[in-house]
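== subunit A ==
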Amino acid sequence: RDTGTQNNGAGNTGNKTGCTLAPKPPAASTTASSSAQDEQVDGSKLKVGLAYDIGGRGDASFNDAAAAGLDMAISKLGVSKDNTKELTASPQESEDAKQTRLRQLASEGYSPIITVGFAYSDALKAVAPQFPDTKFAIVDATVDGAPNVTPLIFAEEQGSFLAGVAAAYKSKSCHIGFVGGVETPLIKKFEAGYIQGAKAAAPDIKIESKYLTPAGDNSGFQDPPKGNVVAKGEIDAGADVLYHASGASGKGVFEAAKTANALAIGVDSDQYNQATVADFKDVIMTSMIKRVDVAVYDYVKAVAKGDVSTLPKVFDLKSDGVGYSTSGGKVDDIKDVLDGYKGQIVDGKITVKDTPGN
Partner candidate 1 sequence: MAATTTSGGENPSAAPMTRTLTPPRRRLPGWATGMLWVAVAVTVLSTTAYLTNIPQLTSSSTTQTAVRLALPILLAGLGGLWAERAGVVNIGLEGMMIFGTWGAAWGGYYWGPWVGLLAAAVFGALGGLIHALATVTFGVNHIVSGVAMNLLGAGVTKYLSTLIFQPLSHNPRESPPVPKFETYSAAGLSDWLAQLEATQRVGIADVAGILRGLVTGVSPLTMLGILLVPVTYLVLWRTRFGLRLRSCGENPVATESLGVNVYLHKYLAVVASGALAGIGGATLVLNPGQAGFLENQTNGRGYIGLAAMIFGNWRPGGLLGGAALFGYSDGLQLSSGGQTVLALVYGVVLLLGVLVLVQLFRRRWLAAGVSLVAAALLYTLYWTVDELPSELTTYLPHFLTLVVLAVASQRLRPPAADGVVYRRGEGD
Partner candidate 2 sequence: MSSSAAPVAAGAGEAPPAVVLSGITKRFPGVVANSDVHLTVRHAEVHALCGENGAGKSTLMKILYGMQHPDEGTIEVNGAPVRFRSPTDAIRAGIGMVHQHFMLADNLTVLENVVLGAERLHGIGARARRRLVELAERTGMRVEPDALVERLGVADRQRVEILKVLYRGARIIILDEPTAVLVPQEVDELFDTLRGMREQGYTFLFISHKLDEVRAIADSVTVIRRGTTVGTADPKSVSSRQLAEMMVGSALPSPETRESTVTDQVVLRVEGLSLLAEDGSGRAVLDGIDLVVRSGEVLGIAGVEGNGQTELVETVMGMRHASSGRVWLTGRDGTTRELTNLTTLHRREAGIGYVPEDRHRHGLLLTQPLWLNRVLGHQTRPPVSRGQWLDLAGAKQDTRRIVEEFDVRTPGIDVAAAALSGGNQQKLVVGRELSADPALLIASHPTRGVDVGAQALIWDQIRAARAGGLAVLLISADLDELIGLSDTIKVMFRGRLVADADPASVTPEELGSAMTGATTDVPTGAHGGSTSDGPGTGSSTADSEVADSEGGERG
């Protein structure tokens, strides 16, 4: 019988001392928080529509986060549950299905309508002008030439930068890895920030990086066995902290980390507390959090107030649109460092690139 802690990898021997670290950034001066100050806003008259991407409510990823935002709006802004409607895209559906979904919501009088995922951008471009009085928002994309569409975009690279810093600090072999699900521009932002952050913290660090499938082949987000193999390959190559941005395939990454006694970083939401990966709690040292819930909530609130211009252009570290989680307490010892880098990014002393490479 194998024990769960058996060490299979060639690397990760744990007897190295870790990286030579760059000097720590100065301690953070400010911590901004947009949704902290909660004034009373009444949203009871709003009819809120949500159009999810493939996966929908319950995907334990960004759709779920959007759903959480809606739930928050229901509880905090007094939006009536009966006045909300959630629709979900099917895999492999064509453009007209998305358009029909949006028209359906708009013609039933829903406003605002929040679309989750950049796949909706073309559909919005077609539908939004047909309903000029309806307010739309789109997560992860901007739609040009449609004034009634509010983009809710995130600086994933900034959050990932902090993940990179954390990885560099926690790596004993000074060798870390990134596992991407599908090689899309969006996921490349995660990779870019991660690499930049790690290098900022430890200039000599070695970084493995690999995607499961190329763009267009979305199975990379749904294939834990492949995620497992890729993670194992990176661990074998010497990495001992892995950051994944691979949706459901991340389970495989966590398992590989657990088997090899390595650490992992979750993505999108606080995966330490996620039920479906509860078995791997102890290797999830932190998660890069993308606060789609906050964005959705803030957007609904802004609509209720009648002014969406107050929303941040980009949900970034500054607006707490992205961040990192501390559940499990594994990064408590380096919290000051992380907050230091965060402060530098917020202050514009560090600019994080959104594409990997030079």
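By our rule, a residue touches a chain if its C-beta (ideal position, glycine included) is under 8 Å from a C-beta of that chain, and two chains touch if they have at least 3 such contacts; residues count from 1.
A quick word on the picks: all candidates are chains of the complex that A comes from, given by their letters.
What you see is a predicted model; the values in this text were computed from it and never measured.
**Q** For subunit A, which of the options 1 or 2 is its touching partner in this complex?
**A** Candidate in contact with subunit A: 1, the rest do not touch it.
**Q** Under the touch definition given earlier, write down the residues of subunit A that touch candidate 1 in their complex.
**A** The touching residues are 1-2, 6, 8-10, 55-56, 58-60, 64, 91, 183, 210-215, 217, 219, 222-226, 228-230, 232-234, 236-237, 248, 251-252, 255-256, 259, 275-279.
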